[in-house]
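Shown here: the complex without one of its protein chains, the others still in place.
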Amino acid sequence: MREARFLLGGPQGAGLETAAQVLSTAFAIKGYYVYSYREYYSNIKGRHSYIQVRVNSEKLPMAPREEPHVIAVIDAESIFHHFNEAANGTVIVYDSATSSRRLEGIPSIEPETRRRIQKLLQREGYDTTVQGALRYAVERRGARLLPLDYRSILKRVAEKTGTPLFKARRFLNTIPLAASSYLTGLSLNALRAGFERRFQGRDGIVEGNMVVASIVYGILEEEGVERFNVNPPRKREGEFLVVSGNDIVAIGKVVGGVRYQSYYPITPAADESFTLEAHEDLGGLHEEKGGILVFQTEDEIAAISSAIGAALTGARSSTSTSGPGFDLMIEALGWAGINEVPVVVTYYQRGGPSTGLPTRGGQEDLYNALFAGHGQFPKIVLASGDHQEAFIDAILAENLAEKYQLPVIHLLDKFLANTIVTIEPPSLEDVVIERGALTRGGPDYKRFDKSKGPISPRALIGAEETVMWYTGDEHNPEGHITEDPENRMLMHDYRMRKLEIADEEIPEEDRAVLYGDGEDFLVIGWGSVKGAVLEALEILAGEGFKGAYLHYRVLSPFPSKRTREVLTRYEDSKVILAEHSVRPLLSGLISMHTGLRVRKSILKWTGRPIYALELAGAIEKLLDREEGVEVLSYGA
Amino acid sequence: MREARFLLGGPQGAGLETAAQVLSTAFAIKGYYVYSYREYYSNIKGRHSYIQVRVNSEKLPMAPREEPHVIAVIDAESIFHHFNEAANGTVIVYDSATSSRRLEGIPSIEPETRRRIQKLLQREGYDTTVQGALRYAVERRGARLLPLDYRSILKRVAEKTGTPLFKARRFLNTIPLAASSYLTGLSLNALRAGFERRFQGRDGIVEGNMVVASIVYGILEEEGVERFNVNPPRKREGEFLVVSGNDIVAIGKVVGGVRYQSYYPITPAADESFTLEAHEDLGGLHEEKGGILVFQTEDEIAAISSAIGAALTGARSSTSTSGPGFDLMIEALGWAGINEVPVVVTYYQRGGPSTGLPTRGGQEDLYNALFAGHGQFPKIVLASGDHQEAFIDAILAENLAEKYQLPVIHLLDKFLANTIVTIEPPSLEDVVIERGALTRGGPDYKRFDKSKGPISPRALIGAEETVMWYTGDEHNPEGHITEDPENRMLMHDYRMRKLEIADEEIPEEDRAVLYGDGEDFLVIGWGSVKGAVLEALEILAGEGFKGAYLHYRVLSPFPSKRTREVLTRYEDSKVILAEHSVRPLLSGLISMHTGLRVRKSILKWTGRPIYALELAGAIEKLLDREEGVEVLSYGA
Amino acid sequence: MVLRMDYKTDVWVDWCPGCGDYGILAAMQAALKELSLKPWETVIVSGIGCSGKTPHFIFANGVHTLHGRAIPFATGIKLANPDLKVIVNGGDGDLLGIGAGHFVALGRRNLDITVIIHDNQVYGLTKGQASPTLPAGAKTKSLPKPNLQDPVNPLELALASGYTFVARGYALNTRHLANLIKQAVQHKGTAVIDVLQPCVTYNDLYTKDWYEKRIYYLDEDPEWDPVVEKPEEAPVKLARAHEKAREWGDRIPLGILYWDKTKPSMEDRIEQRLSSYKKIPPAKAVIEEAGKPAISSEDLYRIFKRYIVKIQG
Partner (left out) sequence: MVLRMDYKTDVWVDWCPGCGDYGILAAMQAALKELSLKPWETVIVSGIGCSGKTPHFIFANGVHTLHGRAIPFATGIKLANPDLKVIVNGGDGDLLGIGAGHFVALGRRNLDITVIIHDNQVYGLTKGQASPTLPAGAKTKSLPKPNLQDPVNPLELALASGYTFVARGYALNTRHLANLIKQAVQHKGTAVIDVLQPCVTYNDLYTKDWYEKRIYYLDEDPEWDPVVEKPEEAPVKLARAHEKAREWGDRIPLGILYWDKTKPSMEDRIEQRLSSYKKIPPAKAVIEEAGKPAISSEDLYRIFKRYIVKIQG
């Protein structure tokens, strides 16, 4: 088989993330493409979390997919969350000691979830115990069970390593990890490589883990457990970059020249700032070229305000946040707009509104990014669909900000932020740094000199013999307040015209990228639906439905001509939106800009990502209807 | 003639506002309809401001109109700002001592404005002096001059009242006031009535002013100056309410039951809160029914947050602000959305973006009101086009907020806020207070019980034996956090459905009101363009072009069917947007909701209001084009 | 749902095992119980953070607001219905970082609210960044590099802002803390309690051990009298409170640092202006009768008479 999929489940804080990292790295070292996505509660310790991993021998999966080959869990609660996801042949690895645990006796499950699972099991005639759930998985889903006695394994570990049992318990997470590794065909050596990378220099931990792993491998071999046979990887040499969405944006910013990043901690944005901070010295390069200043401010208002301040001095500057933080930045964004300041806001969407589902995902902030702010001012809005795009867009955002002297919003989301993938290290061949119309200024300098058109040459605060003024009020070429109506007419219009110039200059095909040319239907989408849509297209092609995908990467300036051109190739009833939202947003935007109506949508707003199969199924269902909405709900 | 129009000009702080009030009141007492609009800089003292007054014997004008009959000014600067607005027959009242004042010698004129005026005068071959400007007005525009020697008048006042000259200078503003009064046919007695009302109980001031007035009247009579002959008023008895837009909203809130109003000072919203505060005791009624608490908070975040808090206890609560303040309220609005809190934000638009033109007007915040906020949540957005609508909408906003349990945004703007008009005191006949599904709660109460549908009965915090929880996180019926996907699907969908229910329940004809049925063209608009559009329609009807006006009063839920129905009665090329914006906004909204494209727009973004004649002219120009934009610019 | 007088809910408390927040929760429940506060007349208002979850665990009205905004929400609740007992629970990041402006503003009001700071020197729920109370140079295990910014002293800030009841508690001395909370709630004016709260997951510097070597109780000193009974006493007691507030390191005082009983509360001030305020506050105003406004046309004319012009054609 080409791909192995496994799901690791357990309580927050029990080492699940580490387990997934080790496993992913081990596979990556072997040359496999790995995709790993984490789902978790807004909680530090104790609530259920799980990780979806896909390991592929040929190419990088870009979305989660149902039908895991292995479900391996630390605790009883995980069984209740996931038994229903088992498919035919799925192996469920669990602690045999938990089989009699009752659903009702697990306090950390939320009552709604408990009731929901209860209802299902009871309706179908199963006990509300781990055993009941597992029986359901076996009888109704065709799962196979692989019970292990976690306690006795740990006892053996304790003996072997000469540590007390309670200390050996820290290796609990290694049991499902090792079992998954065994099942998906990794050798102990390959697994060791994974541990070694994860625990660089901490040999004791590596050894301890390897003790667990070899015990687990021993048991499974002994029991003759069948292993899945994943094809050898296509890729046999070279390097992988193993990065989360947060990481790749940070890397893009380093390349793109961001040297001032302000932030106020918020999920799921903060990790990007930590990655930047951890590399503030640019691996030593700072002595020569300057380092990165990552600054934790007192709130998001200060984050954006200080980033704007930094931009005025010439630093490429940005700030990273999520919905609640973005809301607080809106007033200052308008200041950047009227003052033509190049500043980038990296905006990770999460489940809203308000605090919403702070550790879950969504794509509901499109209009907030596009339209928030009083008064009219130009902004460019980019959205990335995967890690490669995120890298490029992080750089592009900076370039466009400086070229058109305006705020740029780079939209991402929790799905992407918390997905770790193996990608080819990006080539910098084609990367350019465009700083736009910069000038050294001089005694006659006027910051808002519009005599040559809407974009005025920009001098930096600090430029020798140069003085300039900025104000949030309407201003004259010098930057002083004026309320003169004629000046106002020009300045206000010229600011908006910059966006129109960008609209002329940025090729529309790059703003809405067409994948495929199937004539049966057209999916439209933006951001992190991309992976699932492309995979669904493949699945459907296999079933004889040939479609295409129009992927929006720039939402402002909106690619209206391109939209009209591509959409009108299809009958109205063949165009389908896919979006993580409760009411379609991109469709409204398309109507706003072109008058075209998108009549079909596939929506998901559980806070969980769209999976490939459910999407393919929904597209198929919609194909022979005139219009309609399909609502997706897969995932615990 | 039916109407007299005059423009009073002078430096900020020199009593202009008082003069306009006195004059307006005097006319109102006589039974005339008065419209008075003020334009001023963001400055406390010294910059130029002016007031446009229209006095009509038959009906209330609702927009400013060009071609004043009288331009009466305090200082030289005012001449430079307004000489060019003189029409045939306009009488210009000014201080003869200023005639030789040079434009270049007036420091308070902004350099852009000075250069603009210079250019005009020089190009046309006139001196850049008051005299030059006046000659231009006479020769090019047909104005008539009425120079008065202000100083000698004040000297006579000083003599007559036995006060030193420097004290008599406080009556400076009364000279142009009295001259205007004379010219437009008010008797000294009528004028006295105006003074008396304005300076209730301060007899000295009334007398002083009357001395000035009688001297001026004496001079003008002596010189045989011709007076305009305004028809006697149609209305001979009853009462007028003489109110600004801010005032009428405050009055609406009192009737509508607002008892908690928070605010942070900002132009042009703050005056509404002052009016409320001044009437906090409800004229004594508070002892019986409770008063109004008007609370100045530390910022706008606190203003909205505390208003939401107050609403949870059952108080009808609201907050008033303008763009910069609204931006800061966005995060908390989302909290109100997810927690289904009835709270009203009265949102006065001003010239943006950022600080922009803080004392000027605009209608550019439509999308901010509609779309700002991360995540999707329902809000209702109302917009008022005149004082009567503002009164009704202030009450309606509260009713809808409670009925649908959601935030309501009531959009107004600086134009309306600072326009003082005489209206019939509103009848309370048809006013209802709808509090929606209120309950007393009880031990089994669940705040977000959705078993009967999207709208849950609302108990108030403090209700006996009732406990409830609110959280910005996604929550279960009790209001406790839950991340369960199934609960999420229902809750998130049901919140949005409330807006769809409102969409079904609020008649679309009330949301988009059609004025007239002319078939030649259809103007569309919202908010304070209403007055100018209706007047332009009349003007054009006089020229044989019959049009209609579709006036949007509810922007969310958007009246899509109504829009489609009315707009499709007209050919595409006959539909024209009128808006105070730099790029059309309502048109985009129409496309978004209906797919229809509006191809013609008349836009104005100088921060000054649209005048009736320029609008009529622009409509006429657009009539035989296929598409296009007309940009308006009238007004100093 | 059955009304419960143990002030506990069914919601699973999902703090980390050993977290100081458990102590604060227990102290709150004990205080509510001992004060016999009715759950429906009590409102627990919180911000966002680990601390922000507190209201869900207490059987009383709970309003879990936004990060940094608990104070303004609580302000609206209390102003609209002064009969309610309002207690704010917030993190140090919440109240002293993003919410510091509101914290200062509340001090200026002496509104009858109690503010409880869960002071754990970190941003707990976002995984251990430095909060505004972490000293410069400190490096908890969750920080990649030592903290760059100086800490703010919550007690000093409270004193400078005008709080009339200022105290420090310790999360793991539930009894002592419960007593502080009771006094704070009974105080007629704004009270703040800075609660030293070990975060076992991210803060390995300010631990149970670290604190328990250093804390001592002011009320064990018979000389210590923080109460201002007459306005004249304020300056001296305030200066002493400041001094105590700055004591940190080898010895850390717990207890009431300052308690001014002489300042009128916000509610009193409003009542002076609007005599009906406490009797019929905004939450209880009569605004309609059978669907018609409680304000009649005649009322309207009376209230707004200054805007009415009688035409004397």
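In order of appearance the chains are A, B and C, and numbering begins at 1 in each one.
By definition in this document, a residue touches a chain if its C-beta (ideal position, glycine included) is under 8 Å from a C-beta of that chain, and two chains touch if they have at least 3 such contacts.
Just so you know, these numbers come straight off a predicted model, no measurement behind them.
Among the displayed chains, contact with the absent chain in the complete complex occurs for A, B, C. Across the entire complex, the residue among A:R102, A:R141, A:H279 or A:R597 in touch with the chain not shown is A:H279. The residue touching the chain not shown here, chosen from A:Y260, A:F448, A:W526 or A:Y570, is A:Y260. Per the touch definition above, the residue from B:L165, B:A278 or B:V432 contacting the chain not shown is B:A278.
Considering B:T25, B:S42 or B:S591, the position touching the chain not shown turns out to be B:S42 (whole complex). Within the full complex, the residue among A:F80, A:Y94 or A:Y470 touching the omitted chain is A:Y470.
Between the chain not shown and the residues A:I44, A:L60 or A:I292, the one that touches is A:I292. The chain not displayed touches chain C at residues 96-102, 104-105, 107-110, 132, 136, 145-146, 148-153, 156-157, 159-162, 235, 238-239, 242-243, 246, 263, 266, 269-270, 273. Panel shows chain B; residues 13, 41-47, 107-108, 110-111, 264-267, 270, 274, 277-278, 296, 298-300, 324, 354-355 of it touch the chain omitted from the view. Summarising the interface, chain A meets the missing chain with residues 25, 28-31, 193, 197, 233, 235-243, 247, 251, 254-257, 259-260, 262, 279-293, 295, 297-299, 301-303, 305-317, 331-332, 335, 395, 422, 425-428, 431-435, 443-446, 460-473, 478-481.
The definition used in the following text is that only the chains that are shown with their structure count from here on.
The geometric centre of chain B is 41 Å away from that of chain C, both derived from CA atoms. Remark: chain A and chain C have CA centroids separated by 37 Å (rounded to whole angstrom). Each chain gets one centre point, the mean of its Cα atoms, and the points for chain A and chain B are 45 Å apart.
Shown for chain C are the residues that touch two or more other chains, namely 48, 66.
Listed for chain A are residues 41-42, 110-111, 324, 354-355, each touching two or more other chains.
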